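My structure is below; once you've seen it, I'll send some questions.
The complex is shown incomplete by one protein chain, all other protein chains being positioned as in the whole.
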Amino acid sequence: MLPFNITRAAHAEIRVTDFDRARQFYVEALGLLEIDEEDDALYLGALEERDRYSLILRKADSGGVKNISFRVAAEDDLDALARLFSDADLPTQWIEPNTVEKGQGRALRAQSPAGLPVEFFHEMEQRERQLQNFPLYRGAQLMRIDHFNCQVPDVQAEYDFWTQQLGFMVSEYTVSDDPSEQLWAAWLHRKQNVHDVALMNGTGPRMHHFAYWAQDTASILRACDMLAAMRMVDSIERGPGRHGLSNAFFLYLRDPDGNRIELYTSDYIIPDPDFEPIKWKLSDPRRATFWGHHPPDSWFDEASLVEDITTGAFLPTQAGLLSGKPEFAT
Amino acid sequence: MLPFNITRAAHAEIRVTDFDRARQFYVEALGLLEIDEEDDALYLGALEERDRYSLILRKADSGGVKNISFRVAAEDDLDALARLFSDADLPTQWIEPNTVEKGQGRALRAQSPAGLPVEFFHEMEQRERQLQNFPLYRGAQLMRIDHFNCQVPDVQAEYDFWTQQLGFMVSEYTVSDDPSEQLWAAWLHRKQNVHDVALMNGTGPRMHHFAYWAQDTASILRACDMLAAMRMVDSIERGPGRHGLSNAFFLYLRDPDGNRIELYTSDYIIPDPDFEPIKWKLSDPRRATFWGHHPPDSWFDEASLVEDITTGAFLPTQAGLLSGKPEFAT
Amino acid sequence: MLPFNITRAAHAEIRVTDFDRARQFYVEALGLLEIDEEDDALYLGALEERDRYSLILRKADSGGVKNISFRVAAEDDLDALARLFSDADLPTQWIEPNTVEKGQGRALRAQSPAGLPVEFFHEMEQRERQLQNFPLYRGAQLMRIDHFNCQVPDVQAEYDFWTQQLGFMVSEYTVSDDPSEQLWAAWLHRKQNVHDVALMNGTGPRMHHFAYWAQDTASILRACDMLAAMRMVDSIERGPGRHGLSNAFFLYLRDPDGNRIELYTSDYIIPDPDFEPIKWKLSDPRRATFWGHHPPDSWFDEASLVEDITTGAFLPTQAGLLSGKPEFAT
Partner (left out) sequence: MLPFNITRAAHAEIRVTDFDRARQFYVEALGLLEIDEEDDALYLGALEERDRYSLILRKADSGGVKNISFRVAAEDDLDALARLFSDADLPTQWIEPNTVEKGQGRALRAQSPAGLPVEFFHEMEQRERQLQNFPLYRGAQLMRIDHFNCQVPDVQAEYDFWTQQLGFMVSEYTVSDDPSEQLWAAWLHRKQNVHDVALMNGTGPRMHHFAYWAQDTASILRACDMLAAMRMVDSIERGPGRHGLSNAFFLYLRDPDGNRIELYTSDYIIPDPDFEPIKWKLSDPRRATFWGHHPPDSWFDEASLVEDITTGAFLPTQAGLLSGKPEFAT
């Protein structure tokens, strides 16, 4: 039994260069709510959420990821997590309440074994839920943040850390086609759906995308309509289509700074702690694309660099240990 | 062969007491576009339309109907129609171009045998269609005006006039249950769908409702969500449900002045001039309500008074010749 | 910390008089999968589920409820639960594996303080999930069982048992309008959404309805279309509409034996254990019906009797302690 309880993916802090262009994309087209604005930060939320925000856009000179943030069930859990990272000789940093991130309590930042910049917090200012405030619905009518998808060079090592040390459970995973069945990718969850985090073999540490959940396929199609009507059609990178893995109906977009967001619906719930994970062979044609056009090269090759939590500089990357170019996904 | 060609139901001019409340209802909740405002008129249009407007809200001291308006294929058709009404000793009135109704050419107003105030015009200023301007989509995302549903005391007589004199075709009709099969109601069209006008046995002349077409059922459900969120839930009078007649998925609303509007989708097209009309017995349980709650009394008993085109006073009404209280509909 | 972990509402065992009529309703119209048939039992499942079944239709001479069944996280949890019920002097009964209910392991049946017949089990034969077997989708395309809604005379006492003894958490609740704010109803969950069980003040012990989750509103509208086309339109009792409480888009149906099922979508997830419950006043007009027609009397007055787990006879009922006729719901 672990001495802490991570409850869910809670928010991402990403870098953007221009708030007006970002607002066009995230607020106008995708329907996120603009909650707060500071000199160097825009705070956005989604319709079902009560946390003050689920996305922080931080002004910077390029796209990229500052950190991905998870909620824990109690304040003490942060201390237990700090010990865990320290014991593993991984960098940590404490963020004072309501300083860097408005309305958030004490936060622990750390770098995972692969270098992913993660944050944990318990206290967060709540706002009134807008789920039934239908006049606020627009564009893709995004409901809630769902997950982060990350690329790491040694996926087995990172997987061991997240499952054995942090207590994440596996919903689905992908193995190499050869008899050794090496781990290629894994979908890990704390809340009761397919994932809060996915880990992929690939050049990393990088974040491939973060994802918001929409209520139905029509909402996701409307994102396409909005982006096309607003002359941002080039932000559509892949989809719409359906993944075999997770059954998600998906659409991948690039924000004006190249950060990738997935709009996502039609997955399933996992209320059983003993859910038997679903195994996919890497080359199973139904795995990544149950149906949908072949992804462009950019979707395989490009992902967001992540920051060193201490220096704010981008971490250098290494190629994935496993070779091949799968249609890794979700 | 008739010497004129009525092409479609084009717009309604209805009476409202307060533009702000009407705007909340028609623009904010239902998603009509606000095109123009004059001292005593608000001009509204829908997303697919090119005519400058399809609904005129005219300031008055109560709800009610000024006229229902049809487009004709050519300017000369108006003169032919004027002769037809005059020969039948029915009142007519010419409206000068671009006076009472902004952007409309010369218009002929007349009173039908039952007293329905009808208008015909050919020229209408066009506006840019907003069908692909998705940022303008809101609420029920109404696409186009579809039809007018009217109650008259002698439905057979009125039916004869609209079909034999005006050239309307029948898509579906309802007859009394007894062997005499008297005509209870008829759905009449010029454009190629179920109706531009429906005529019903009942206290009249009155307009029961006018209807806009929406693209899908989700749009119509969203109208309910919007009205409830905006504290106008009492404007929902009947539905959602499905009619047997026309197969329409429907929702009936009352605007803040009691005028009734139907939101409507899932009907069918009639490209064949020799389409065999569908006959329904009045008491067929699937006729009016294929499924859906029983309508409230108001839906049967209440309808909008219509104006005398010459005096602007409401016309007196007479009870329908046929007795019974059917669930007449669509 | 409780010595057991109830994970979710898992299946209902209800009484039906005629398998063919029940099959028409549940399989043809609603789209449940027929998994197994025995002389006196039909086993049905839904598209997303892996448990062998989520609904047992047991042949009997009338409708009614044999039991409502919950999964626990481990086999030992059953013993801990047996002690809890015994210590509270509540009736219990052990069901041998794979006897009464096919494919199910050892099961504990018990009667709650109010008399609700509950069952707990851990082991259940799994079947291949049909989530991506789209040729099997039909009618309402039901995804998974969601919750049971029960009426009890003393809701506060039953609430205390389920929350304090069984470990259920509260998502939303209703209190009387007077300053005493007596508990009228509560929505309780173990899995991470609005409820696995709802408890209502009212004549009981009775089950008001059980509910399945559908993926979108269109699936639920299609249930209406199917039932109407199959000449079972009278099985539609209330809806479609939207609840304020839970935000669910709902439809209430009565099966051919009068058992009530809710089709349900558009609720929300609750991944946080410290979710602050939403309080509603009983007379809040948005509480039960955010929008939708007024429910018929049957919806308030009728519910399914429940069996004594030992004798199989129906338990006698008592009126609810609190007076009034709210639109309790969800």
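General observations
Letters A, B and C name the chains as they come in the text, with residue numbers starting at 1 for each one.
Everything that follows uses one rule, which is that a residue touches a chain if its C-beta (ideal position, glycine included) is under 8 Å from a C-beta of that chain, and two chains touch if they have at least 3 such contacts.
This is a predicted model, so every value here is computed, not measured.
Considering the whole complex, the residue from C:71, C:222 or C:293 that touches the absent chain is C:222. Checked against the full complex, the candidates C:62, C:98 or C:132 give a single residue touching the omitted chain, namely C:132. Checked against the hidden chain, the listed residues B:100, B:131 or B:175 yield one contact partner: B:131. Taking the complete complex into account, residues 5, 7-8, 48, 71, 73, 126, 131-132, 143-144, 190-193, 215-217, 244, 247, 266, 268-269, 271-274, 276, 290 of subunit B touch the chain not shown.
Although one chain is not displayed, subunit C still touches it through residues 28, 132-135, 137-138, 216, 218, 222, 225-226, 228-230. Remark: the residues of subunit A touching the chain excluded from display are 217-218, 221, 224-225, 227-228, 233, 236, 240-242, 249, 285-286, 290-293.
What we mean here is this: only the chains that are shown with their structure count from here on.
At the interface between subunit A and subunit C, over half of the residue numbers appear on both sides, which makes the contact a same-residue one. Chain centres were defined as the mean of their Cα atoms; on that basis the chain farthest from subunit B turns out to be A. Located most centrally within the structure is C, per distance between chain CA means and the overall CA mean.
Separating the CA-averaged centres of subunit B and subunit C is a span of 44 Å. In terms of their C-alpha centroids, the spacing between subunit A and subunit B amounts to 50 Å.
Within subunit B, contacts with two or more other chains are made by residues 218, 225, 228.
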